[in-house]
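Every protein chain but one is kept in place in this view of the complex.
As written, the chains take the letters A, B and C, and residue 1 is the first residue of each chain.
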Amino acid sequence: MIANPKINKAVKKFTDIRNHSIAICAPLEIEDYVVQPIVDVSPPKWHLGHTTWFFETFILMPHFPGYEVFDSQYNFVFNSYYETIGARVIRTDRGNLSRPSVADVYRYRQYVDEQMQAFLQSEWLTDSVESLLELGLNHEQQHQELLLTDIKYILGHNPLFPVYKKNKASEKEELVPMEMISFAEGIYEIGFSGNGFCFDNELGRHKVYLPDFKIASRAVTNGEYLQFIEDGGYTDFRHWHAEGWDWVKQNNAQSPLYWHHIDGKWMYYTLEGLQELDLEETLCHINFYEASAYAAWKGMRLPTEAEWEVASEKFKWGNRWEWTGSAYLPYPGFKKEAGAVGEYNGKFMVNQMVLRGASVATSPWHSRNTYRNFFHASLQWQFTGIRLAK
Amino acid sequence: MIANPKINKAVKKFTDIRNHSIAICAPLEIEDYVVQPIVDVSPPKWHLGHTTWFFETFILMPHFPGYEVFDSQYNFVFNSYYETIGARVIRTDRGNLSRPSVADVYRYRQYVDEQMQAFLQSEWLTDSVESLLELGLNHEQQHQELLLTDIKYILGHNPLFPVYKKNKASEKEELVPMEMISFAEGIYEIGFSGNGFCFDNELGRHKVYLPDFKIASRAVTNGEYLQFIEDGGYTDFRHWHAEGWDWVKQNNAQSPLYWHHIDGKWMYYTLEGLQELDLEETLCHINFYEASAYAAWKGMRLPTEAEWEVASEKFKWGNRWEWTGSAYLPYPGFKKEAGAVGEYNGKFMVNQMVLRGASVATSPWHSRNTYRNFFHASLQWQFTGIRLAK
Amino acid sequence: MIANPKINKAVKKFTDIRNHSIAICAPLEIEDYVVQPIVDVSPPKWHLGHTTWFFETFILMPHFPGYEVFDSQYNFVFNSYYETIGARVIRTDRGNLSRPSVADVYRYRQYVDEQMQAFLQSEWLTDSVESLLELGLNHEQQHQELLLTDIKYILGHNPLFPVYKKNKASEKEELVPMEMISFAEGIYEIGFSGNGFCFDNELGRHKVYLPDFKIASRAVTNGEYLQFIEDGGYTDFRHWHAEGWDWVKQNNAQSPLYWHHIDGKWMYYTLEGLQELDLEETLCHINFYEASAYAAWKGMRLPTEAEWEVASEKFKWGNRWEWTGSAYLPYPGFKKEAGAVGEYNGKFMVNQMVLRGASVATSPWHSRNTYRNFFHASLQWQFTGIRLAK
Partner (left out) sequence: MIANPKINKAVKKFTDIRNHSIAICAPLEIEDYVVQPIVDVSPPKWHLGHTTWFFETFILMPHFPGYEVFDSQYNFVFNSYYETIGARVIRTDRGNLSRPSVADVYRYRQYVDEQMQAFLQSEWLTDSVESLLELGLNHEQQHQELLLTDIKYILGHNPLFPVYKKNKASEKEELVPMEMISFAEGIYEIGFSGNGFCFDNELGRHKVYLPDFKIASRAVTNGEYLQFIEDGGYTDFRHWHAEGWDWVKQNNAQSPLYWHHIDGKWMYYTLEGLQELDLEETLCHINFYEASAYAAWKGMRLPTEAEWEVASEKFKWGNRWEWTGSAYLPYPGFKKEAGAVGEYNGKFMVNQMVLRGASVATSPWHSRNTYRNFFHASLQWQFTGIRLAK
């Protein structure tokens, strides 16, 4: 086979992204790959298997003649929400499965990676498959972020507070002064319009009418949020949505996730271990209820996703996923794609809130200002923060 | 006291609306006032007490010098979500309270009504209280609709299928032909702007940019929905949101609420008793998941609330609350009012979908095309329907 | 028909017992008949209907030619555990049924009573039916006690603490001195052996070998139990079974049911209303876990049911159901009767503890020292007490 730079680049990109998942897991003990402390967190070995299953199921099986499935039972174990493909494992069961072992999963990855590398250099790589490949790589990157947030949850809820990695790239960024940036009312456009990859939920660039608004130049810090706590923020229902207040009471919530008040001092679990809370650091791990309550306490609000996107060129973002005041709904003209891949995003468009930006856990080349992330309003375990608006 | 037509009119309006609640309950047995089959349904006697408590607590107690509370323990029993006022009864407990008796509640109503009538003719009726009065009467009307929907649930879930009232105003309307009405893209205005009463969530008339859209001239009928059922609508996950599909499976859902397949025939429980399903009647009692799945099956979608409001002058509405594709969120510039009344709407603005229009159960003079009703996506027990858009 | 004293006596006995149920309900408001605050408590109207259904189903329908069922749907509503007879109403649903109304239930009672009176004077009253009649009357008496305990629960869990009846026969008895009565080891006989009525679970008088034991001359008082509370009885796990300790923590238990610590004083809800706790009164409304923990704290234990029965002639009993240390299991040679009546007792013989004696709520002529009452270890709402042994 004659060297083809485009193909070599595709193989390299595929291999780099796939290897990054493995690099994320390198500091783990085998035991860390297996557990699932809550339903929203998946065992790391499941992430490694599930992203592999994606390439096997959507690319190799239908498009690579002669491909032999690694293990026909893995579909049952590593399928996710894709009802089209077959019976899924009930999500709560993932933490009960000791097999396939971690070594099996790595063998599965290696087998599929080798097959993919062969496929990428073959005649079978058509344009339509290329877009599936792109989707699969972006899917892998999404799970890389989940790997980090899930690992933090698993280790951060262990009474021994194990360290994931020393000298990890800090969660901290340099703070800019807090100011409110003004935008004039008018018609703006949002949504993806470039040539590169985007998810289906970003498509359909369209006009929106925005009233005058102001948006903060930076996200809220730990120190600023601590004032809310010290002012009784978690004990005054008036700041909260009714469901948020129920969440506070049912969980006896008193601070963001991973904050621990020990011997009169606020400590914070990071991937480097338990540390004293840094008041200058950007706040992290709050849910939508907390973000809204904080904004209400400040007499402000969260930005809409349209405001955020329009304003995003005027501020630095990317350190925290920023809760917006927008529910996750289809853009005008949104269409599900045909087949199993069509289930990717559309079916989640109810009872979730949009987050914009990216976080310290987001993989490289996986950010853009049209990206629509979404989670249930009660979830705290992502690297989430607050940017105020009014 | 000299006759004052404005005052007489206020007394008459107050009395008429208050009496309408009693008229709704007239066909009930005492036992029907007491039960609470599910958490979303309240016992009729609770509705009668709670609406009375509203006038006592927000008008008579703070504004009518010398007013003596009817029973100081009733605040504990009839308070609702108003955290500002004091400890609320856990909502699930309402169906456990045999006392106060129905006769006690009627005595309570009579006492408060007489006091209110005296108050309305007194010097203490200031402008600011008048707006509280208006709120209280609209609040009463909201509970009148809930009274009917809750009575239907209570009787419709009794194995004896009791009749509420024969010759009740039918749930049926005359059908107009189904056509799709077109609207051109552009800037429109939505939100309340008149002089009369509206809820705080309608305020802030504002511009929105809408793309081209089409909206149906009438709501979907039972017959049309039956085709969805017969085409396997409840067994094909592809039509459903992920949460909707979970709802279908957990509840083994196979049809709208109150539909019963008996001896090969579709029956439907109405307030006049169990009847054969009328295929020409407008569909009723479906939740947001069902509405969305039906629209997806038709290759269409639900309208947004802005589209609905803009288009509402071009079609007949008011027979069913129509699920929109919009989440219930604050309009630009939304502000909670100060005090307990400020809790009225804002705190529910998460994880609910907007319904527009009105229904056969809505009280007279309680409809307008800016009205924003809202319920959780899973709830079926209101008189809800589907209007398609694309 | 010529007067027959035996028949007249049967009619009178039937009528007297049936009327006693109605007398128990006389002080109730209609609303009190309907509610079911917890699954263990049934609505009073259900008790009235269910006991009537027993006579209709097991006597009139099979044995009285030409009998016409009052309402064929009532079997569905008033059936209890009798799986043989047909689909039962899920027990938790009883409190959701507003119909049949209380008036309907009284009409049902009157109809069945008249039919029963005719039947009792007819040729169809055979010996085998007489034993069913006896069972039905004892069944009615069991439900009379449950009526009282359930009414106490319904009213005693209402925030208004309504009075059931003033000057009700007191729950109080005269105290005898506390002494420990000794019995020598040896073979004893327990179980029913007389000619009158007993339940199937008492049959099979049989020998048991008992070691030396001592048993208290009277039950524990409120004052004695208060010492346990004040000594931290509810905060020291060492006194409790593991399941009992879980019960304490999950329910934040701190005292018997119906005890309220208000303004530094112990109050106690009785059927005459809320009253100051009488330290000289016999303790009431504790569950098996509490009874065992108290005994452990005293360095003693609960008697076995055999010890209790053997010793019962030496002490006064009948004011409280006394928890024993015996699990509810079949006596040697126990046989279920054929047919639906056979389900009466045997199927409950797992995970329940035996109580012996009777209580202030037990109907007249419904006590004997071989009676085996039984409840789950966590239940407090019967009139239960503690007699110590060692």
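As a working rule, contacts are C-beta pairs under 8 Å (C-beta built on N, C-alpha and C of every residue); 3 or more make two chains touch, one makes a residue touch a chain.
From a predicted model like this one, the values you see are computed outputs, not experimental measurements.
**Student:** With touch as defined up top, name the shown chains that contact the chain not shown.
**Tutor:** Within the full complex, the chain not displayed touches A, C.
**Student:** Please pick, from C:Trp240, C:Tyr268 or C:Trp297, the residue that touches the omitted chain in the full complex.
**Tutor:** The single option touching the absent chain is C:Trp240.
**Student:** Considering the entire assembly, which residues of chain A contact the chain that has been omitted?
**Tutor:** 29-37, 45, 73, 76-77, 89, 95-102, 154-155, 157-160, 162
**Student:** Residue-wise, where is chain C in contact with the chain that is not depicted?
**Tutor:** Its contact residues with the unshown chain are 81, 83-84, 185, 187, 206-209, 211, 237-238, 240-245, 288-289, 292, 301, 325-327, 329-330, 332-333, 343, 347-351, 353, 377.
Here is the rule we use: only the chains that are shown with their structure count from here on.
**Student:** With chain centres taken as the means of their Cα atoms, state the distance from chain A to chain B in Å.
**Tutor:** From the centre of chain A to the centre of chain B is 37 Å.
**Student:** Could you put a whole-Å number on the gap between the CA centroids of chain A and chain C?
**Tutor:** That gives a centre separation of 58 Å.
**Student:** Two or more other chains in contact with one residue: find those residues in chain B.
**Tutor:** There are none in chain B.
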